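A single protein chain has been omitted; all remaining protein chains appear in their positions.
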Amino acid sequence: MAEPLLQVENLRTYFNTPRGTVRAVDGVTFSIDPGETLAIVGESGCGKSMTALSILQLVPEPAGYIESGRILFRGKDLLDLRWDDMKTVRGREIAMIFQEPMTSLNPVFTIGRQLVETLVAHDGEATTGWQRAEELLARVKIDDPRRVLHSYPHELSGGMRQRVMIAMALMNRPALLIADEPTTALDVTVQAEILSLMAELQREFGMAVLLISHDLGIVAEMADHVGVMYAGEIVEIAPAAQLYRSPKHPYTRCLFASLPSRQQRGKDLVTLEGVVPDPANWPPGCRFAARCPDRFAPCPSTHPVLAPVDGAQCARCLLYPAAFPPGVPVQSPEKETVR
Amino acid sequence: MRASLRNPLCTAALLAAALLLAGCSNNPYSPGETEKPIQFRYMIGDLRTLDPSNSYTVNEAAVADVIYSSFYKYHYLKEDPYELVLNLGAEEPIREPFPVTETVDGKPVQKKGERWTFKIKSGLKFGDDPCFPGGKGREVTAADIAFAFRRMADPRLKPRPCPVLAFMQDKILGLDAYVKANREKKKANQPIDLRNGVEGLVLDPNDPYTLRVLLNQPYPQLRYLMAMHFTTPIPHEAIEKYNNSLTHYAVGCGPYVLKEYRRKRHILLEKNPNAPAELYPTDGDPGVAEAGLLKDAGKPLPLTDKIIFSFQKETITGWNLFMQGYLDSWTVRQENLRQVMTPAGEPTGEMKAKGIELRKAPQPSIRYFIFNMEDPVVGGYTPEKRKLRQAIALAINSRDFIDLHNMGQGIAAQGIIPPGLFGYDETYKNPYRQNDLTRAKQLLAEAGYPGGKDPKTGGPLTIYFEYIELGTTMIQFAGLLEKQVEALGLKLEARAWRDVVWQDKVDSGKFQMVEYGWVADYPDPENFVFLLYGPNERPGPNHSNYKNKEYDRLFEQMRAMDNTPERLELIRKMRAIETEDCPLVYTYHDEDLLVNHQWVSNINPHGVANDLLKYRRVDGPTRAALQREWNQPNFWPAIALAVFIIAGSIPAASVVRQRRHRKVRKEG
Amino acid sequence: MLRYIIRRLLYAIPILIGVSLATFVLFNVVATPEQIAKKNLSSKNPTPEQIQEWLKDHGYDKPLPVRFKDHMTEVMLFKFGKSDATDEDIWGMIKVGVGPSVSLMVMVLIAGTFVDLTVALFVAYFRGTYIDAWGLFLCVLLMSISYVVYLITGQFMLGRILKYYPSSGFREGADVWKFLLMPAAIGVVSSLGQYTRLYRTFVLEEMNQDYVRTARAKGVSEDRVLFGHVLKNAAIPILTSVVTQIPLLLMGSLLLESFFNIPGIGGMTVDAIFSQDFAVVRAMVFLGSVLYIIGYILTDISYALVDPRVRLG
Partner (left out) sequence: MLTNVDWLSTLAPFVVLAAMVIMLRRAGRTPLWSEAFRRLRRNPLAMISLAVISLYAAVAVLDSISWRTSKTDDFRTLLQRIAERPKERTYSAPYATVTTGEPEPHPLNEKHLLGTDGVGNDVVYLTLRGCRTALILGGLTSLIATPLALMFGMLAGYFGKWADDAVLYINQVLSSIPSILLLVALMMVLGKGVLQLCIALGVTSWVSLCRLSRGETLKHREREYVRAARALGLSHTRILIRHILPNLLPLVIISVTLGLSGLVLAEAILSYLQLGVPPEVGSWGNMINGARVELAREPVIWWGLASASGALFVLVLAFNVFGDALRDAVDPRLRTG
């Protein structure tokens, strides 16, 4: 495999709050190969959006800060860059689109101006910027791009605005596109169009995509690899097909179980009891222990490590001996529970 | 901030700051103006009117009397006694008895009248004005003076009627009828003809420079009226062109012309090219030469080209301007007195340093307390009531009022006639103005209030004093009166009113005791003793409604007499009567304190005359030099501010650099 | 746009009627006209018929309903009649006074807004640091000082100690700014605290919006974000607060002009108050209301100019 485009190693992003330090992203590691799509899934509040923002160092100041970890992009650690130099990366090599198209565009500037600005910010020419903007708008299937260029954000629908965001992201042909729940705010019909558009563009521009979502359906279609995050950590990461076929981590299994599908027709959906622990003080052991149906003795006290359990599939669960941190005696659950 | 962005902003700011500091000088006049021979005067309030027929206040006269010259003027350097000299007049008027027949309610009556013949110089010209054909001022004739007399009877005068009309209305033949006729015409709003119509004003068809005035009774005061601006020649063309409104516009034959009058801004007077040939006097009271007042003797007047009156509504800012040299002179107010004069009456060091000169200007005026003679408690003519008033008078010490209220400026008053006027007697000591507490207490006991106690109520007798609420000075004044009266055991309650309400109370007699003042209209004792003349009762000037048959009889006898020993005897008799009745308690004669800069010369504050500015000379170059020297801008606060901003921005800049170069990941 | 303005002006008519009604009621319960007459005749002892004449001249002698009708018709047509104290035509006085007042007001408005905005941006740029905290506290301090104290100490400092510019008076012509600079400086400093804090809040609100994050994600520099995106959006509430200042300033200059002897409308009104000149005060209350109403209309129009989302129906 070619050298990975982006390698995130043990990334920690913390927040100073009156209630203490919130460890929103607590040791996340993953990597994306060029042209590949990695999706990160998890309930809201598990830190997936914060991970995305940390890559571009857009952590909301002054409360948030990156504690430690490395973000290697084409081998260069972005965290070593000074704030000014990082500017050259943002929007040129790594682009990002957000969840709320309604508020993500500046209401008082025309669409054209905001598109051109992306180019000009990286020493592009304004005149070429307008042409490129028009091409891209056409490319994202917006009819009459010239009119849209001169109109204001409030004159467009949610779907069209998301297309503009995508066009804006592609102005500088980025190597990596981070999409933070791009379709959540849109209704279903528009979602499909946007997703297929993204897939098309990804192939055309040979762009890697980091998709942040909580919708397992979307992830299934789009992603090559999938990572599941819970309580600030990646609890399972694997090629998409393999994950859907045999989820290893109990949390992933519960997620799939709570999906309405033909098999469970008529039965009520499985719900997880309990609630996500307080990010200000994560429990010591496995953070899912309190709610995990397969909980057993060491879970509340031992903090599992993300370890390979089945080929490229890794999981952070003590059910699998590899997940025990070094120096801790390996135990196994008394009874075998196989789903 | 990005370097490129910061540069234009910073350079713009620095440029602006440099421009502001360079162009700064606090000279309110345009550059170079203070070098020229121009007088820089000031006005406290907006002038109500400059119209010669009804302008009345001292401020208005100071401007009007240098625009309008009259038949007579007061000799500039003679004040002891005041002397009239000819101005427009060619020779002294001829005054001869003249039998006159006057129709009094239908019947012709023979009267022992009088005829005055006035002859004015020929060749006098009005100042140039568009109202004259071709814009050039035409020659002044006696008809213009007659016109002025008739204009005084014009009911349409704004904003007030002519104040001296009442003095002449019943004396000049036919004037009374003319006044009544004009009023009817105004009601029926028919046109009023001011160019003829009064029997007593006789013009000679073949001698345009002579005017004869017929009177139905001897009236020596007419001489003084011919020195006031009411009788200055008024061109009828100006009245017709500016529809009878000379309030803020002027056409006269005096030394100056009114060039510009901007309401609430400034008044600009300029030398009148057609001015009559007037010369600076060559003699005066003894000691005048030593005072340096004869340096310009014999020179043609006026001695300065322009006079600018700027409006200084706030005395504070005005005083600052004077101290910075931007005003030539200033009438000292109570709050600046300490800065001007040492206790011994000498100018303070600061004044000497700037070469500022101090001048006292006695004013023919009188301040006094009034008892309401119709008040049940303090009024009445019974011996007890008289003793009560005399006791209070004895308790009031004028010296205290002069020191505290007027800061030592003024002469303690013994009688109603101020110094400098006929009938004033320095040696006279008013028996009830010698501040003798024991005698006062004794008189109070005789008045039926032993120890100040009111037998009816058992408590101290309360007397109410009403005054105008004008800030701390008036409260201080009332407080001092309270302390003096209560020394007798009486109780004085001082109450403050808005000036509108206070004036109403005084005019309608709803008061026991108030303080009042009177300034001379003309230098004749009649203008003061008439304050106690019965028929002048409220709302006339006799506010205490004092009525004494004998006093009135003596007054009617003396009012039209010349200044002869017999008149002096009558005045003494009247004084004896009113001193016993004691309706008024005289406190002091006001004295203004003037300060002038060293570059102004020929300063002689005259008691009565108001045309003083034409005698003043100004040394422009020294003034401009001193102004520059005294007004060096003080730059250290600006520099300190700049340093503070720069010092403040350094840490800020470092924060910016640190922020831009920070590594997101915490070190280590 | 024009149709909108006309409609708003028509809405203003009933309000103006209400205002003139209020001024009529207010000013005819005050001291009896006789006292006003006596005060303004100012001769030593006005005779009764002189007072009667003055009353007729100023229209105080007519019965109340007639005076009410005259008042309403006159005021609506801006015919304010004559001042009680100086018999001057009030409209003439206003025309003379407008020049200095407007120039002072414009100076204070522009300088004030520029200074307030710069300080607000400066403090907003350093949000979270000590500059922000101290800046805020300084604003609260400046807000707590009384306007009169600003005037007194300001005039004392500028007049007696600094002596940079004339500390009072006024003169047309090229160097009119020399007379207006000092009062304008005091006007700016006295409103500094209040408006800086207000503008800082507007800017901070915009800072937390999503589009700022998008702009940063696009790689736009921090300055462009602040001065481009944020400032343009914050301009909307800032502009409206500036526009609402206009009538306030014209009236606010009341004290400024009378302190510095600037013969403007404000100074004229203060003189009228001192001399209980009801005709002038009544006229100024009405004129002030007209300016306020125009101010409100300007505010709405300024919305449309700055914010593309707002359409003036």
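We just call them A, B and C in the order they show up, numbering each chain from 1.
Please note the rule applied: contacts are C-beta pairs under 8 Å (C-beta built on N, C-alpha and C of every residue); 3 or more make two chains touch, one makes a residue touch a chain.
Note that the structure is a prediction, hence the values are computed from the model and not measured.
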Chains on display which the left-out chain touches in the complete complex: B, C
Of C:51, C:262, C:281 or C:298, the one touching the omitted chain in the full complex: C:281
Identified contact with the non-displayed chain, of C:136, C:176, C:207 or C:310: C:136
Option from B:244, B:320 or B:414 whose C-beta touches the chain left out: B:320
Selected residue (touches chain absent from view) among C:255, C:279 or C:298: C:255
Full-complex contact with the absent chain, from B:459, B:517, B:535 or B:651: B:459
Absent chain, residues of chain B that touch it: 314-316, 319-320, 335-339, 341-343, 350, 403-404, 407-408, 459, 469, 471-473, 475-476, 479, 496
Where the unshown chain meets chain C, residue by residue: 14-15, 18-19, 22-23, 26-27, 29-30, 136, 140-141, 143-149, 152-153, 156, 197-198, 201, 247-248, 251-252, 254-255, 269-270, 273-274, 276, 278, 281, 284-285, 288-289, 291-293, 296
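Convention: only the chains that are shown with their structure count from here on.
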Centre distance in Å when chain B and chain C are each reduced to the mean of their C-alpha atoms: 37
Intercentroid distance (Cα basis), chain B paired with chain A, Å: 90
Centroid distance [mean C-alpha coordinates] between chain C and chain A, Å: 55
Interface hub residues of chain A, defined as touching at least two other chains: none
Sites on chain B at which at least two other chains make contact: 660
Chain C contact footprint on chain A (complex, rising order): 56, 58, 61-62, 87-92, 95-96, 98, 100, 103-109, 117-118, 121-122, 152, 154, 165, 168
Residues of chain A that touch chain B when the two form their complex: 57, 59, 65-69, 79-84, 86
For the chain C and chain B complex, residues of the former touching the latter: 31, 34-36, 38-48, 50, 86-88, 93, 96, 122, 126, 129, 131, 155, 157, 159-171, 173, 175, 178-179, 181, 221-223, 227, 258-261, 263, 267-268, 271, 276
